[in-house]
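Quick one: the structure is below, and I'll ask about it shortly.
With one protein chain removed, the remaining protein chains of the complex are shown where they sit.
For reference, chains read A and B in written order, and residue numbers begin at 1 within each chain.
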Amino acid sequence: MVGAMEIYMLLPKTNCKKCGLPTCMAFAVGLLGREKKIDECTPLIEEKKYEAKLKKLREVIAPLENASETGLIIHPEKCFGCGNCVVACPVNVAADPTHCGVGLGPESDKVILKVEDGVVVSNNLQECRRFGPNKILCNACTATCPSKAIEFV
Amino acid sequence: MATCTGCSLLCEDIEAELSGGKLSKVKNLCRKGHGHFQSAFSERTVPMIDGKEVDLDRAIARAAEILRSAKSPLLFGWSNSTLEAQNVGISLAEKLDATIDDTSSFCQGILMERILSGSIPTCTLDDVRNYADVSIFWGADPSSSHPRHLSRFSYYPRGDKRQKSYEEERTCMVVDVRMSATATLCKDYLFRVPLGGDAEFMEAILSVLEGKIPRLGDKKKMIELGGLLKKTEWGAIFPGLGMVYSLQDNMEVFERLIARLNEITTFKVVPMVGHFNMRGFNELLREKTGYINRVSFKGGVAVHGPEQSVMAAAKTCDAALVVGSDPLSSLPFGTARALARLPLIAIDPRRSLTTDAAEVVIPAAISGLEAGGTAVRMDGVKIKFEPIIKADLPTDEQILSRIMEAI
Partner (left out) sequence: MVGLEVSIVTVRDIFQDEAGRHSRFSEDYRSKSAVIILDRQDLGSLGAKEGDLIAVENDIGSVVVAAVASHDDAHPGLAIMYNSPWSNQLVPEAVSQSSIPGFKSIRATVQPAEGSAAVTDISAIFSRIKG
């Protein structure tokens, strides 16, 4: 999980207050707590010199944004790497019926859960059925986990 | 694609790359298999005699010397070796008039005997995936011991006749003394037994199947279980050590239960073998001698019985060759101590309590990772694999062949 300091290092560090908060550190904390959005830091978006930092910041914040939308959190240190969630996930099964569908590791890039280096990792979580305007309360991954390594906040 | 030799599921869909001598972006390995692969990079053994490093030739020569001069050597281990290596091992035992035994002796042996003889009906794991609507884990916790069992075969995947899988067409049940990790996935179908109470529990099920009221425990739950079993279309039972150790000499009651269930519907049994090629050894030795383990070739005749088990032989034999196993860690103190008193030869890729106690240590390539070969999965399916790491180490097959030549 990313920390406030890591986020702070990717901000302008000018304390310009354009986001409505007094300092960039406060903004970093706000981003971490999902109370602020990256786009509220207008200098970061508008000034070309921050292009690389903006790109990195978006990458680093993405899992948090997804977590807040789907409410999904993964605790890799608890994960057994059993693949139950990978095989139970309806998005995975639809995207990769000949692999995930029948219990094998995924071949398709479109899967949202897969096991790498012994534990589960998520990907493209915006495809998760708990996300978006037609979201449903799917719980296939959490209900099939033997160790509460994957859960909803 | 690599094959994982971390347990007897022998998963073949592993993608692993090496970069800078380390594994990177390994796909599909469970935590257990990942640990197994990672173990290739630490605590590797080197050839040793009496705790001092020597060259491989010297170690092999000394091993041959010890075995040649022993009056009753014991050859133990085998379940982490390929069929090819096991074959040489059995031939070596014959040549030496030795006692040979594997881990099934204190593991799934008493069940495996009946599976291989046909007195208990079995099937493949692929059959389970395609046909089973009920999977019962009896004294087994696959989530902890065979992590991908449920996702690859027994509960979550779709199969030919089970397209709606765990959501509508499969039920998972657990019979255990505790709420194991697997039991948390099917809490409503956990049937608790008291420790050592599995035989009684089976008799109670048999009563319920006769329409009688069971004498023990939660009668309502037993009747519920009886009903679930009767309604099963195609069931699979996976006995773990919890069941095997509880029944011990009384495997007969389980045979009766399975026979009775098969009069009503279909039920198959697949043993939850631990090590990746225990079944391979059992099948090979059985083919050769009629017995799956615990054989002495003294006098040129295959003799089988409790006296030939590693537990007994550790006390009567005068030297031991241990192949790919760490009995000093995994056997009871009494047996471990008896083994530690003998001149020990350990063939092992990694350091263990057994290699630390051994007079001769011979390093080997890790089967599956650094050495190819064939193994038999828990359900009898033969799987051939190629190595994915190049290691400048002999395979156990090669080491055993060299020892045999030198005898």
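Throughout what follows, a residue touches a chain if its C-beta (ideal position, glycine included) is under 8 Å from a C-beta of that chain, and two chains touch if they have at least 3 such contacts.
Quantities reported herein were computed from a predicted structural model and do not represent experimental measurements.
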- Message: Touching the hidden chain in the complete assembly: which of B:L328, B:A346 or B:A371 does that?
- Response: B:L328
- Only one of B:V177, B:L206, B:V303 or B:A406 touches the unshown chain, namely B:V177
- Per the touch definition above, residue among B:V54, B:L206, B:V253 or B:A340 touching the missing chain: B:A340
- Which is it among B:A357, B:A375 or B:L393 that touches the chain not included here? B:A357
- Task: Name, in rising order, the residues on chain B that touch the hidden chain in the full complex.
- Result: 31-32, 34-36, 38-39, 42-43, 105-106, 109-110, 141, 143-145, 147, 177-181, 195-196, 241-242, 244-246, 248-249, 306, 309, 311-312, 326, 328-337, 340-341, 351-353, 356-357
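As a convention for this text, only the chains that are shown with their structure count from here on.
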- Item | Length of the line joining the C-alpha centres of chain A and chain B, rounded to whole Å | 40
- Contacting residues of chain B [partner chain A, same complex]: 13-15, 25-35, 129, 143-144, 147-148, 150-153, 155-159, 166, 181-182, 184-185
- Where on chain A is chain B touching in the complex? 79-84, 86-88, 93, 97, 101-105, 114-119, 144, 146-147
